[in-house]
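Note that one protein chain of the assembly has been removed; the remaining protein chains are unaltered in position.
Up next, chain A:
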Amino acid sequence: MKKTAIAFLLLFSFYSCKEADKKEVKAEIKKEISDLSIYNLPSKWTTQDGKDIELKSLRGNVLVMVMIYTSCKSACPRLVADMRDIESKLDKNTKQHVKLILVSIDPNTDTPERLKSFAIENKMNQDPWIFLRSTEENTREFAAVLAVNYKKISPIDFSHSNIISVFNPEGELVFQQEGLGVNNDKTIETINMEARKI
């Protein structure tokens, strides 16, 4: 009788332990957005498919972000190439947790349609690539978060910083790669490391 009671208790404690585990997992999902997270930004963005999203919907992924504009002839193609190079070197096992995002600094020209055709032209119209645009004000704010500077220097041209930023699944900036065609070992290492944690 005693034995069964103990067994029962044991079973119960196992059960309650599991419950607690489950709760913890749940708590983690519901965890508040951290202080330094870009998911604090309320801005709305539109993808190349015309879908409206909040950055928050990307939570849980490692994000690799760059700011470009599609009519750009000089630096952007190289930036896009840099992004592509990063993508090609990512760890195949954890790659599904990574999104590579190109944000337009020229929302007037870069309509969703335009982004779409740019994506198709560059064979980037599929996962893990996402193109985003928003209002000029939201774009300026997002650039401020990334410490990306840009300026319209003519009706079709912008001057801009060449920075690729890596965010962890909680939306915190963990690494920035500056410059064109620079060594991206550290960037890739950071992305893979963050993706493995998921």
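The criterion applied here is as follows: contacts are C-beta pairs under 8 Å (C-beta built on N, C-alpha and C of every residue); 3 or more make two chains touch, one makes a residue touch a chain; residues count from 1.
Just so we're on the same page, contacts and distances are computed from a predicted model.
Note on the omitted subunit: UniProt lists it as "Sulphatase-modifying factor protein", one of the names in "ABC transporter domain-containing protein", "Phosphoribosylformylglycinamidine synthase subunit PurQ", "FIG152265: Sodium:solute symporter associated protein" or "Sulphatase-modifying factor protein". Only one of A:T46, A:S104, A:S134 or A:N162 touches the absent chain when the whole complex is considered: A:N162.
Screening A:I120, A:A144 or A:I198 for touch with the missing chain picks out A:A144.
Note that of A:A75, A:V174 or A:M193, the residue touching the chain absent from this view is A:A75. Hidden from this view is one chain, which touches chain A at 35-38, 40-41, 74-75, 140-141, 143-145, 147-154, 157, 159-163, 178-180.
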